[in-house]
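One chain of protein is taken out of this complex; the other chains stay put.
Showing chain A:
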């Protein structure tokens, strides 16, 4: 099937090349420009975009992470090789006080915005305050911030009411990009406390950008494309591509086709099953890299119909009844890993945690001990979507088959994402499934969202209990740093794993697929894809 088509493609390419050569010869330009340089070749990226706004302090999505990173810069960034290492960004140095309540940043004096004006402390203050005051989806990242002081033009001091050792990692999140406050204010933006109602710059941000990143926004057309041009004033290393287009291509098959035809240079969401189609295609390079994303099922005893799940032995039995290796094979064609606790592989605290294992007899024994030798029936409402290559419908059908082996009947109820949100925040569902991707590189986010602590995450409202141990450990971790913090997060990971409210299913690997002459394509833990790093000559 495919070899034949590839052959056809090649033949067509040859024909087209011939035609082009002929045209060049006929028009007498044969002696003109030789091979294309990066300068006149645009970079085209294919992606199913989940973008609703281009305002860096309003957005909150995977595509936002990529675009905001290209347009705006943060005070610090994270080392892709080791997520716990923080590297300089707009700030050349920084320092935290002893109990991690106050952070002082010294800005790089060479940093300039795309209009040539310097990046100053007041821009940092303005950007952070606007993020908080707009009360958007990403505002929670700065929860607990009590004030920002700017003693001089290149110093910023950020204070928190409680210890917050996660703050440096959070500072590297794309949502904390620094905006040129003068330009933004001229165009209706506000960082005042009433910004949520008075700021009307969202429309302006759809057509313009005001950052210090390697690119500036050239054009945005919702549902079609985003065009970027290189920032002429960029103070860092100049990007190789002067023009970048991110194109809306919704499904894996179309992305694959366009990549093979040479219409796009990078395809961001190739499914694992489609990977086989690219084997032997020399024009396309594929790489499989580890990611921090994962899918999970949550067991929520306090939701209606969840009574059997109250017993931790029942939840443990469910964990043991799932054939994880089969799942990785079924869902992502083997391109995935197992994960022991809600803190994903590669994050602080995950290393020593035992991976889940398949033990059918053990599961049956545990269920019998808990008084459910004959099993029970429980319903599962989950969103119908494909997250990072994992089709949740398929995941739940596989889990359903596995649980049938121990007599547990799972009734599946797939719904739209918006309906799922209203279910989990309303009536509740005893079993659900969804995915999680990190917002920043600190493990605290996983405890805040998945821990059995009273902080309004997904899990706690439905567990019917609160773990004082986990609450205290989280507070402790946020005062600590280094190895101590690592140990505390490991304790938290083990405690959450023992609770078995959240059972990670698959940690899918990421497939990078791009034209072989492109270099610098890599998965960034803070920012997904850093467009500024892409170049020619792979």
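The rule is short, and it goes like this: a residue touches a chain if its C-beta (ideal position, glycine included) is under 8 Å from a C-beta of that chain, and two chains touch if they have at least 3 such contacts; residues count from 1.
Quick note on the criterion: contacts and distances are computed from a predicted model.
For the chain that does not appear here, its UniProt entry gives the protein name "ABC transporter permease", which is one of "Ion-translocating oxidoreductase complex subunit G", "ABC transporter permease", "Succinate dehydrogenase" or "Acyl carrier protein". Here the missing chain is touched by one residue of A:394, A:421, A:475 or A:498, and it is A:394. Of the listed positions A:137, A:187, A:285 or A:413, the one in contact with the omitted chain in the full complex is A:413.
Only one of the listed residues, A:201, A:249 or A:274, touches the absent chain: A:274.
Across the interface with the omitted chain, chain A contributes residues 1-2, 251-253, 273-274, 276-277, 329-330, 384, 386, 391, 393-394, 396-398, 400-401, 412-415.
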